[in-house]
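The other protein chains are all here in position, but one chain of the complex has been omitted.
Letters A, B, C, D, E, F, G, H, I, J, K, L and M name the chains as they come in the text, with residue numbers starting at 1 for each one.
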């Protein structure tokens, strides 16, 4: 097990784990919010504008936590400083 | 256990784990939203248009977290930089 | 433990795990949606058309997350690039 | 531990795990839907036709996720490409 | 640990695990459905026929997921292709 | 660790695990159904016959999943083909 | 670790695990049923006979799943075919 | 690690595990039943006799699952056939 | 690792585990019962006698499952037949 | 790893685990009871005496399960027969 | 790994685990009680005295289970008989 | 396994785990808040301003716990003092 | 692995685990209490003083369990008697 394969394996595994775990919370949170927005629309169809606007701004805020995970995942795959270092060292 | 088999095994396992875990949250979240949309339709059938439009835009947003996972999964299988490196190195 | 058996074992295990995990979320999510559609039909039997159409479009969207898992599972069994590489290398 | 026994063991284990896990979600989802169909029938016995038809179409859709798992399980037992390869190689 | 005992042990364990796991979901799903059928009967005793028929058809559909598990379990005990192969090979 | 003790140990463990796990679901499912039957009886005592009959037919269906587990457990203890094979082979 | 101690240890452990796990489900299921019987009695004290009879027949059915576990547990301690075989073989 | 210490250790551990696990279900089940009996008494104080009698008979039935576990636990400590055998064999 | 330290360690660990696990269920069960007794007292303060008597008899029954665990725990610490045997054998 | 350090380590670990696990159940159970006592007081402030007396007697009973754990924990730290034996034997 | 480091490590780990686990239950239990006290105050603001007094006495009782854990934790860090013994023995 | 690869692997894994775990809580918490804001808007559409302002300030506070995790994650990837030290030491 | 690194590693890990686990309970407990205080304020805005005072005294009591964990964590990092002993011994 060379350094390269160890760093590589761990980067691959962490990239998948981080987005895999990180998709659970936001999806359930957004589902909860959307579900109640449906009820709100049924109760006050005249205020669809206000409700929809607040809903999408809020969902964007929740989505941001999923995006943090995606960003970490992409950094680990395409811009990983640890990987770059071991490649440099091995004269890659 | 050569480097190639280690990187390969980890890529395979992570690809499956990431989409496997990542399908749980969005599916439950979308189910929750759709369930309440059903109730809203039953309460305000005249506003079916507004309700359905908001529903599908919201579900697309939730679906996006599942798609992040699918993207990571596909990258790991078909465009994996770690795999490409070890192939290059072994003169593949 | 040759490379071939390691890559093979991991592909088999991941194919099963990914569809096994990935069937839990969509099935529960669709069950939730269908359950509320039943209630909506009982409340507004005259709007069965609108309700049923929205239901099946939504369930198709939820089903898509199960299909992502199935696709990954099939790729790993029948079109696995890692397996193909190790077969090629071993002169298969 | 020869390659044959490793690939064989993993195929057996995964076949059972995949259908074992994959039966939990659909069964609970269908139970939920059926439970609410019972309530809907009690509320609107005159619309039994519409309710029952939507119910069984929906349950078939949920059942499909269990069937994906069953298919993977059967492929692993009776049409496993990895097993076939190692048999061929060992001149079986 | 010969190949025979490894394949044998794994088949035994998987047979039990698959039916053990696979009995949880259907039993709870059917229990849920039956529980609500009780309520429906109490509410609309005159429609006992329609309710009971839909109930038993639905429960049969749920039972099918338990039966998939039982089938896999029986195949692994009595018609296991991996076991048959290793027996043949050892000249059994 | 001879083959005999390995196959024996695994059979013992799986027999217990399979019935141990398999008793959880049916017991809770039947408890749920019985609990609601109690409520139904309190609401419609005049229809005790219809309710009780549907209840016991349904509970028998749920019990069947526990019986699948018990059958697998008994097969593994008293009619285990893997155990019989290793006994035969060792000239038992 | 002789065969005798391995088979013995596994039998002891499985006997305890199987009844330990198997007591959880039935006890909770019966508790649920009894709890609702209490409510039913408070609602319809005049029908105590019908309610109590259905309750105890149902609880006996639930208890049966606990008894399956107890039977497996007793077989493993006092009539264990695997243990008897290894005793015979060691000339016990 | 002699046979005696292995069989002894496993008996001790299983005795504790079996009663430890087996106390969870019955205690919660009885608590549920008692809790609803309290409500029933508050609703129908005149029928305290009927309610209390059914309650204690039911709780005795639930307690029986805890007693199965206690019996297995006591057998393993004081009348353990496996322990007796290894003692006899070692000429104890 | 002599036999004495192995038997000793396992006895200590099991004594703590058994009472630690066994305290969870009864405490929650009794809390549930007491909580509903509070509500019953608030509803029918004139029947405080009947309610309190049934409550404490029931709680004693629940407490008994915790006491089973405590008894096993005390036996393992102060009257452990396995420990006594190994002490005797080592001429203690 | 001498006998002394093994027995010592296990006693320390078990002392902490037993009180750590054993504090969860009673605290939640007492919290549940106290929570409902608050509601009862708000509903029947004139009966504060009866309610409070029953509450504290009940909570003492629940507390007793936490005290069992604490007693086992203290015995293991300050009056541990296994530790005393190994000290005596090593001529301490 | 000398005896001193083993006993030391285990004491450190157990001290943290015991208070870490032991803080979960009491905090949730007290939160539950406080939450309902809020409601009670809103319902009967004139009885704030009685409610608050009962609340704080009850919360002190719940807090006591957290304090048991803290006491065990402090004994393990500052007055640990096992640690003192190994220090004495090593002539510390 | 050189120091560099160990420190590197652990940094990669922790960066992913910390943001992966840390995204679950905030996303669900914000979803809960947003869901109730929807209901509040439907109830008091005239106060949309006050509700929306409080909502977004509160969500920012919740988001801050996700940001702590993201900060730790970024520090571990791009400004890791442990990594810098081992690089310096190896004359990097 | 010298004594120093073992004691050091365990202290670091336990410090983080103890505060990490210990923050879950109090935060949820306080959130529950605060959530109900919001409702109480909406119901009885005139008694804001009494409600707020009781709330903050209660929350301080809950916070105390988090502080126990923080104290143990700080002791382990900055005033650790085990660490001090091993430093002294190594002539530090």
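Please note the rule applied: a contact is a pair of C-beta atoms (placed from the backbone, for glycine too) under 8 Å apart; a residue touches a chain by one contact, two chains touch by 3 or more.
These numbers were taken from a predicted model, which means no experiment stands behind them.
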Residues of subunit L in contact with the chain not shown: 1, 3, 6-7, 10-11, 13-15, 17-22, 24-26, 28-33, 35-37, 39-41, 43-44, 46-47, 50-51, 54-55, 57-59, 61-62, 64-66, 68-69, 72-73, 75-76, 80-82, 85-86, 89
Contact set of subunit M toward the excluded chain (per top definition): 1-2, 4-5, 8-9, 11-13, 15-17, 19-21, 23-32, 34-39, 41-43, 45, 48, 52, 55-56, 59, 63, 66, 69-70, 73, 77-78, 83, 87, 92
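Here is the rule we use: only the chains that are shown with their structure count from here on.
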Centre-of-Cα separation between subunit E and subunit D, whole angstrom: 11
Multi-partner residues of subunit G (each touching 2 or more other chains): 1, 11, 13, 15, 17, 19-21, 24-26, 28-32, 35-37, 39, 41, 43, 55, 59, 66, 69, 73
